[in-house]
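Okay, so here's the structure we're looking at.
Complex shown without one protein chain; remaining protein chains in place.
Chain IDs A, B, C, D and E follow the sequence of writing; residue 1 opens each chain.
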Amino acid sequence: MKDSSMRLVKEDGTRIDGRRLDELRPLSIEIGVLEKSDGSAYVQLGRTKVFAAVFGPKEVHPKHLALPDRAILNCRYHMTSFSVDERKPLGMTRREIELSKVIREALESVVFLEEFPRTSIDVFIEIIEADGGTRTAGLTAASLALAEAGIPMVDLVAAVAVGKIEGQIALDLSDLEDKYGEADMPIAMAPRLNSIVLLQLNGRLTREEFKKALELGKKGIMEIYQKQRDALRRKYSEEALMEV
Amino acid sequence: MKDSSMRLVKEDGTRIDGRRLDELRPLSIEIGVLEKSDGSAYVQLGRTKVFAAVFGPKEVHPKHLALPDRAILNCRYHMTSFSVDERKPLGMTRREIELSKVIREALESVVFLEEFPRTSIDVFIEIIEADGGTRTAGLTAASLALAEAGIPMVDLVAAVAVGKIEGQIALDLSDLEDKYGEADMPIAMAPRLNSIVLLQLNGRLTREEFKKALELGKKGIMEIYQKQRDALRRKYSEEALMEV
Amino acid sequence: MKDSSMRLVKEDGTRIDGRRLDELRPLSIEIGVLEKSDGSAYVQLGRTKVFAAVFGPKEVHPKHLALPDRAILNCRYHMTSFSVDERKPLGMTRREIELSKVIREALESVVFLEEFPRTSIDVFIEIIEADGGTRTAGLTAASLALAEAGIPMVDLVAAVAVGKIEGQIALDLSDLEDKYGEADMPIAMAPRLNSIVLLQLNGRLTREEFKKALELGKKGIMEIYQKQRDALRRKYSEEALMEV
Amino acid sequence: MSAIPPQSKKSLIAGIVQEKIYNLLQQGKRLDGRSPVDLRPITITTGIVEKADGSSLVSLGKTKILVGIKTEIGTPYPDRPKEGSFTVNAELLPLASIGFEPGPPDERGVELARVVDRSIRESKAIDLEKLCLIEGEKAYILFIDIYVLDYDGNYYDPSVIAALAALVTAKIPKYEVVGGKVQKTGEYFNLKLQKLPFTTTFGLIRGKFLVDPQLEEEAALDVSIIIGVDQEGNIVSIQKNSPGLIPETILEQLIEIAQEKTNAIRNKFCEALNIVI
Amino acid sequence: MSAIPPQSKKSLIAGIVQEKIYNLLQQGKRLDGRSPVDLRPITITTGIVEKADGSSLVSLGKTKILVGIKTEIGTPYPDRPKEGSFTVNAELLPLASIGFEPGPPDERGVELARVVDRSIRESKAIDLEKLCLIEGEKAYILFIDIYVLDYDGNYYDPSVIAALAALVTAKIPKYEVVGGKVQKTGEYFNLKLQKLPFTTTFGLIRGKFLVDPQLEEEAALDVSIIIGVDQEGNIVSIQKNSPGLIPETILEQLIEIAQEKTNAIRNKFCEALNIVI
Partner (left out) sequence: MSAIPPQSKKSLIAGIVQEKIYNLLQQGKRLDGRSPVDLRPITITTGIVEKADGSSLVSLGKTKILVGIKTEIGTPYPDRPKEGSFTVNAELLPLASIGFEPGPPDERGVELARVVDRSIRESKAIDLEKLCLIEGEKAYILFIDIYVLDYDGNYYDPSVIAALAALVTAKIPKYEVVGGKVQKTGEYFNLKLQKLPFTTTFGLIRGKFLVDPQLEEEAALDVSIIIGVDQEGNIVSIQKNSPGLIPETILEQLIEIAQEKTNAIRNKFCEALNIVI
C-alpha cells in the first residue's frame, strides 16, 4: 500500500521517477524481433514491456467464417502470469477480453481490410511486464508489426495514457501513478488524420481537465509517432544496407 | 428453515397463501412482450415470473448441423442469478441442463418440425423469479411464443406441477410447498390430444395418490389452457382492431 | 505413507507381493469384451484393470478435419474417478492429456493409416483400477482392440513399465513400488521390429541401470507379446469353432 | 442449450424398423424373442475395483454399467446440518457407443445422473443422518460415479441396479470424533439401505408398449418413460426422457407393470447379493 | 481472442441505410422521427423480483434491461480492508436478439459489465466503507447482475439506469457483529448513493452525430462512443466501443451534450423513483 506520506508529484512538479508531468518515460522500439511471424515489434516504455506479432493475411479455417468483402481482424491482448504484482492466473481475465476488443477495434479503424477478402489477419500482443500503459504500448507495437507484415494502413496507430495524479494532469502514467491517481485515460490516434481510434476513461475529470488531458495525450502521441517512424526508417534502411 | 410449528395445510383445508388444495395461483399471461424475437410471452403464476422467446425457423450455422428432413429445435431454460433465494452462479447448472432437455422434448412433441427442413427453431426461457413451477410456467410461455412466431403445432402445451404436502395432493406448488412437501410432479400436456408431453416425479406417491395427482394436474392444465387461448384471442383481436 | 521400516525388496530378492525382480504380475487378457465397439479388449495386470475400445475407420465430422492421404487417429486415455486412491475429479487431468498424446503416438507408429484416407480411427482407453503400469496396460489392450477391429498394423504393441526400487532394477512396478521407488520407465515396443514406440523416464538412472532396465523391459514385453498372440489365437479359434 | 441430436434423424430405415417392431408387438413378440414385458438377463458383479469403497459391474443384456463409490469427509449442507450427503455423476463413456463423445457429460449424462439421484434420494434409500459425524461441521460425502461401458439400449435401469449394488456392498472407511476432530479408525462399516428403489423403462410404439428397450428398439420408439418404484410399491421417480406423446390413459397400466418389474429386479438383486428384506 | 463479428458485414444494404440516415441527419431528423439529440422514451420499474435484494426493469425505447442485486457476506479485498465490494456481470440474453448466442458472456457482455462497473466505481456512487462489517474480515458484497432482455440498440445507457435504479431501491439484509461474528438482524437497510452517474451513447455518421442509436442506426454507424457524467458534470467514464475514427475536434461537443443528456436522464430517474438530490 502507498505510504500516506508518499507524494506522486513533488513540489518542484516532478514525479516519483523524476519525470516532469508532460514527459514520457524512456521509449525504445524494435521492429522484426520475432522471426516466425509475418511482422513483429517490441516496445519498452519505462518498465512496461510488450511484444506484438502479426500473421496474415491468411486463409480462414473453417471457411464459413470468412467474410466475402474483407479480411477478418483477430486480436488477442494477453499478459504473462508474472507481468503483474500478484501472479495472474492462466487463461483470459475479463480485463484481457475487454482490452482485446478495444484494441482490435482501434486497429480495424486503420487497416484496409477490404483489400484482403476471405482472409484473416491475426494480431497478438503479449505483455511481458506491466507497469502502466500496457494497452497503449501494445497498440503502438501492434501497428508497427502490421506495418512490417506489409498490411496497408491509412496511418500508424500511436497511443499513450494520460491521467490525473494529485489533481494534476500527467502524461504516461506508471502503474503506481495509475493505482493511486484519480484518473487514467488511454488514447490511441491515427495522428495524420487527427482522429481517435481508442479512447477510454477510468476515473473522474472535469471538462477542463479532459481538454487538457487530451492536449497532453496528443503531444505524447506525436512524440511516439515520430519514434515509430524513425524505427521503421531505421529498419528499412538497415535492410537496404544489408541488401547491398 | 421451516418452523416446526408451520403447517402447509391448515385445518380448514387452505394453504399458506390461502388457496384451496385444488386451486391455481393467480395466473397472468401476456403475448408479444419482447419485440426483437419472432414470438414471445410472459407468464406470471403467483410470484413465479417467466419470459419465453422464439427465433426461427432460420438458417442453420454451420450448415452441416442441419437435418435434411426437418427443423432442429433448440431450447434453453435459464434462470437469472437473482431469481432464487441463494444467488445462482453464472453458467448453466446441471438442473438447468436437464430441464432444457425435457422442455425441448415436450415442445418437439407438438411442433410440426417436418415443415421446415434444414432450419432451426430456437426457444429461450428465462426465469426471472422462481417460486415453484418454473419449468411448467416456462413451457406454458414457450408454446405461446411458438404460436406467436407462427410455428405450426398440433396443440398448445399447457403445464402445471402437482404435488403432495402434508399427506394431501395439491395443485400448483409454491417453492415453500415444494421444499417441505413430500412430492412434486410437473406435468405438461397437449390437452386436445389428452396426451402427456412432459412428466417427472420428484418424491414419493402411492398408486392412488399418483392417480389423484394426475387428475388434479389435468384440471389445472385445462384452466391454464383456457387462459392461453384467451390470451391468444385477445392478442389477435387487438391486432385486428389496430389494423382497422 | 510408507512405514519407514517397510522394505520394497526383501533380503531374498523378492518383492512385497512375493514376485521376483524380473517377474510380471499375473496377466489376463480378454478380446471382444465390449459389444458395441468395432474392437475391444480387457487387460488385467495384477490389480491394474483396463478396457480399450476402437471405433472406425469411420467418416470424419466435420469433413474439413479429414486428412486427404490417411486416417486420423484419435486417442483418449481416461481414468474412472474411483480407480485411484484419492478420488480423481471429473474431467481430464494434465496427466491424462499427456498420456493420451504419447499413447496416440505409439499406436500411430504401427497402424497403416494410409490405407484409410479421409477417415478417423478412435481409440478409447479406460482405466478401471490403477495399480501401476496403466499406460502400458492400456497400450497392450488398445493394440488388441485395433486388431479385433481389423485395423492393419505392422505389429502389435506390447508394453510394460520397468523401474528402480531400493537400488534394484525391477520389472512391472506396482503403484506402491512406483511411489516409493527411484525410477519408473514405461516402454512400449513393436516387438517384431525390435523398435520402441513409447519411452518415458520418470526418475534417475545411471547409464548402466538404463541398459539393464531396457533389457528387463524387453524380456517382459516378449512375455506380454506372447500372451497377446495367444489371446488372439484363442479368440479366433473359438470363433472358428462357433462358426462350425 | 438443448438441441435435437443429429443422430435422431427419423430416417426411412427407422420407419421400416418401427413397422417391423410394431407388427411383432401386435403378436406379443419382439426382435430378440422377448415378450413386451420381458427384461433382458441381468448379471451383477460387485467388489471389482479394490481402490473404490464400493463397486459393481451390472449388465442388462449387452448394456454394461460400472459404478464405483468413493467417500470423503466434508461439511454438511447448511440447511441439513445433521446429515451427510451424496452426489451422483454419470458419464456415457465413448467406449460404449459410437454415439457417445469424449468430454464433459452432455445432457444425457446429466439426466441419467439426476434420475438415479432422485430415485435414491426420494425413496430415502440412504439414511443420511447416520452419515453425520459432527453436526454442522463434519459428515461423510458419498460420490456415486456411474460409467456406461457398453450401450445396447436402456442405461437407466441397470444404472440404478449398479448404484444400489455398489452402495449395498460398500465398505466405508470409518471415522470417529476425537477431541472435536475426525480421524480414521482403520475399520469399515456397511451402509444399510432403508429402501431398494428400482426403475423400469418403457417404450411406446403407436400406443403399444414394451419394457427395457434394446438399442434397435430405442431408435424406433415414439416415446419413452422411466418409472421408479420402491419395495412398498410407492412410485419414487418418473422421467419422460424423450420427445413424443404419451396418451394419459396408458399411464396407470405402465405403473402397474413397473411395480411388477421392479419387484422382479429386486428379487434378482437380493438373490445375487444375498440380501433378505 | 477478439474477432470481427460475422454479422458486421458492411453490406450493400447497410450502405443504403447509412445514406438514408445521413440525409435525414443533415435535416436534423432521424428514422423514428427523433432529432439527433433526442433520447428514446425511458420507463423505470423497480422491485419486480421479490427474491432479489433490489431489482429493476428499464426500457429505453424497445430496448429492455433487467437488473437484480443480491448481497452476500464475504472477505474484503486485502488492499481495501475497510471496504465492502461490488461486482457487475452482464449477459446479453439470447431472448433479446437473434445476434446473441447462449453461453458464457462474450466480449460484448464483458465490455458492458466493465463499463457499467467503471461508471459506478469511478464516480464513487456507492460508499463502500459503509459496507464493511469487520475490518479485513467481513463485509457486504453486492452482486449487480444485468440482463439484456430485448435489444433494439444501445444497451449501455439503460443498463446504467437499471443498475442505479436497482441499487437505489434495494433493501439490503442487515447484519450485525455479535461477539466477533456476523449475524442477520432480520432488518434491511437502504444504500444511499453518493453520486448518480449516467451515460450517453453517441453514434457518428460521416462526421454527424446522434445520441441513443436504435438498432437500425447502430448497424449503419461509422463509430460510437459512450460518455458517463456525474451530477456535478464530471466525466466519470468514456468508452469508444466500436471500430472507426472519431475526429478529435468533435470530442468537446460530445462531452457538452453528454452533460445535458445525462442531466435529463437524472431528472427523469429522480422523478420516477421519487428522489431528491
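To be clear about the criterion, a residue touches a chain if its C-beta (ideal position, glycine included) is under 8 Å from a C-beta of that chain, and two chains touch if they have at least 3 such contacts.
No experiment lies behind these values; they were computed from the predicted model shown.
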Checklist entry - Any idea which of C:14, C:28 or C:202 touches the chain not displayed? => result C:202
Checklist entry - Out of A:76, A:135 or A:204, which touches the unshown chain? => result A:76
Checklist outcome for this item: In the whole complex, of A:53, A:144, A:171 or A:231, the residue touching the missing chain would be A:53
Next on the checklist: Looking at the full complex, which residue from C:6, C:65 or C:90 touches the chain that isn't shown here?
Outcome noted: C:65
Checklist outcome for this item: It is residues of chain A that touch the chain not shown, namely 34-37, 40, 47, 49, 51-53, 55, 58, 76, 78, 80-85, 87, 90-91, 122, 124, 126, 128-131
Next on the checklist: What does the interface between chain C and the hidden chain look like in terms of residue numbers?
Outcome noted: 1, 65, 67-70, 72-76, 94-95, 97-98, 100-106, 108-109, 113, 122, 183, 185, 189-190, 193-207, 210-211, 214, 218
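FYI, only the chains that are shown with their structure count from here on.
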Checklist entry - To get from chain A to chain C along touching chains, fewest steps? => result 1
Checklist outcome for this item: Maximum distance between Cα centroids and chain C occurs for chain E
Next on the checklist: Distance between chain B and chain E based on Cα centroids, please, to the nearest Å.
Outcome noted: 31
Next on the checklist: Based only on mean CA positions, could you tell me how far chain C sits from chain E in angstrom?
Outcome noted: 57
Checklist entry - What are the residue numbers in chain C that touch two or more other chains? => result 62
Checklist entry - For chain D, what residues touch not just one other chain but two or more? => result 1
